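Coming up: subunit A.
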Amino acid sequence: MVLRKWLELAIEELKKDVNKMATLVIKNITDSLKAFEENNLEEALEIKKRDVEVDKLEDEISKKVLEIIWKEQPLASDLRLVTGIYKLITDLERIGDHATDIANITIKTAELDHQRLIPITTQMATIAKEMVLNSVDAFFTFDVSLAEKTIKKDDEVDALFDKVTNLAIAEFKEEEIDAEFGVYLLFVAKYIERIADHATNICEWLIYIVSGKHREVSLI
Partner candidate 1 sequence: MRKVKKRQVIDLSLKIITYLASFISVIILGAILIFVFSNGSKLLSFKILTTDYNSKPYRLKTTKDVEGLSFTNPNITDAYFSEDFGFAVKDDYTLEGTETIRFVYIDENSPLKTSVNEQGDNEPFKVDFIFDSTMRAVYKDGSTTTIFSKDGAKNVVDTLNGAIKIEAANVKFEGGGIRGSIITTLYLIGLTLLIGLPFGVLTALYLHEIAPQNKITNLLRSFIDMLTGIPSIIFGLMGAAFFIPFTSLLFNNPDMKRGSVIAGALTLVVIILPVVIKATESALSVVPKSYKEGSLALGATKTQTTFKIMLPNALPGILSGAILSIGRIIGESAALIFAMGTFIGDNITITGRSTSLAVHIWSVMGGEIPNINLASTIAIVILIVVLILNISVKLITNSFMKKYK
Partner candidate 2 sequence: MFKVENMSLHYGEKMALDNINIEIKEKEVTAFIGPSGCGKSSFLRSLNRMNDLIEEAKIEGIVKLKGENIYDKKYDVIDLRTKVGMVFQSPNPFPMSIFENVVYGPKRQGVRNKKTLREIAEKALKQAALWEEVSSRLNESAMKLSGGQQQRLCIARTLAMEPEVILMDEPTSALDPIATQKIEDLIRELKNDYTIIIVTHNMQQAARISDKTAFFYMGELIEFDKTTKIFNKPKYDQTEKYITGRFG
């Protein structure tokens, strides 16, 4: 007989929901970057629709977490898992928002003539996307070392963002690029950098779930 059957079932359900949310978010990231490059308005609108679902999922998962807490009074690893999920879906939802932000820029710059991600930005995007994928993987496999590696990758993304910023400033000064395009490109880069940050957070929550220690909050 499995003890705490209902708790286990509730946790399984939570994990499925997180999986669903993560899948949608990752798809949105991929598609938003593609849509930006291809200037694909329809795609952008689809992304926005999907984000509504992501938000709904965050709501549902939050509610389910609270229900588990008052009903099952989880302790120790159960408690860490459940509160960890509660925190990381915020970051996941933010990632989804930033993907939507990129989609919005695609919509805004539909008339503009331009769009492309310059190589640095593309590099950032690749790493950021990988970080998101890894953070989600690490969560489902409880892989602490993968999480730690992913956290380190954030430095790369930050460095690349500095580079883009400096490049943009330089080119603005030289009046070598179209201001509107430049600004929006910077925005996109920023959003990518933020996505990477949030992926880092997800990894930190995973480490908290497994070890009880978090960068900001330590329970033990």
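In this section, a residue touches a chain if its C-beta (ideal position, glycine included) is under 8 Å from a C-beta of that chain, and two chains touch if they have at least 3 such contacts; residues count from 1.
Criterion applied: all candidates are chains of the complex that A comes from, given by their letters.
Just so it is clear, the structure is predicted and the values come from calculations on it, not from any experiment.
Novice: Looking at subunit A, find the partner in this complex that touches it; the options are 1 or 2.
Specialist: The answer is candidate 2.
Novice: Could you please specify the touching residues of subunit A with respect to candidate 2 in the complex?
Specialist: 3-4, 7, 73-80, 211-212, 219-220
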